[in-house]
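Handing you a structure now.
The complex appears here minus one protein chain, its other protein chains still in place.
Our next item is chain A:
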Amino acid sequence: MTFRTIIRHFREGFKNVLRNGWMSFASVSSIVISLFILGVFLLLSLNINALAGQVESQVQIQVYLEPNTTVEQRDQLNTQIGNMPEVSKVQVVTKEEGMKLFRENLGDDGKELLSGYTEDTNPLPDTLVVDVVEPTTIPDVAKKIEALKQTTTDKVISKVKYGEGTVEKMFKVTNTIRNGGLIVVAGLAITSMFLISNTIKVTIFARRREISIMKLVGATNHFIRWPFFIEGAVIGLLGSGVTIGLLFAGYDRLVKLTQVELGLMLIKLVPLPEIYLSVGGVILGLGVMIGVWGSTVSIRKFLKV
């Protein structure tokens, strides 16, 4: 194929989009509609994921220490736990701080309840609060810390707690939500591919005569296929471009409008700059792929003349 022919294919491909104005419009519209719905679900599932992650990351391990633990023993344990690769942060909460937090949490009603405890009679133990990098490793990390209890000769750790049972259940729920979102998005992607390629098939069916004429004047299959290929890509680009524009403008506005209301519920929508590359990439890629795939697959059967 000569360079001149390649140029010709591009020119014809672009021209064809204009020549078949209404058909192109139909194809672009069906791409916009399908990809827009897909995009909405994509954004929804991204936000649910982010929310699930937020909830998960709030899970911590509490390591209660024995009452007679010395500061040296505490610091040694602190370093030991801190050195575990899964652990991101270890925070020491002394029994005085613990009591203070306890009082704050209980509020005015609790003040009276706890008033009997002085500094000397404080029943709370010193505590290490452990954060992990990946929330799902919490049960394993807790077990590892529990194992330290056996290796140290002096009894330092009294109890390791992380909301056993509840945390596992929560992970199950967040995982279900994640997988559900993925399935819905994948299902929509497949449906929209069929819907769009069907529209393109119809537009190409209307041009099967054109293809048969091209064959009769001695055009090779390659020669016929290329402009259709380019045309499909152009239509895919147009469709996904419009979709991205609509979707992002709408989402950006939604994020700004709901900032205060959702903020009160401690929910924060993922801001556009954090996701526009990935979401835009997915939609653009899908659009072009669908456009090209739809047109190439559809003309294949008309080429056998």
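The working rule: a residue touches a chain if its C-beta (ideal position, glycine included) is under 8 Å from a C-beta of that chain, and two chains touch if they have at least 3 such contacts; residues count from 1.
Assume contacts and distances are computed from a predicted model.
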Checklist line | Per UniProt record, name of the chain withheld from view ["GerAB/ArcD/ProY family transporter", "Cytochrome c oxidase subunit 4", "Phosphate transport system permease protein" or "Cell division ATP-binding protein FtsE"] | finding: "Cell division ATP-binding protein FtsE"
Item checked: Among A:8, A:208 or A:268, residue touching the chain not depicted -> A:8
Check: From the list A:20, A:73, A:127 or A:243, which touches the chain that is not on show?
Finding: A:20
Checklist line | Option touching the unshown chain, where A:217, A:260 or A:277 are the choices | finding: A:217
Notebook entry, point to check: For chain A, which residues touch the unseen chain?
Noted result: 2, 4-5, 8, 16, 19-20, 209-210, 213-221, 223, 304-305
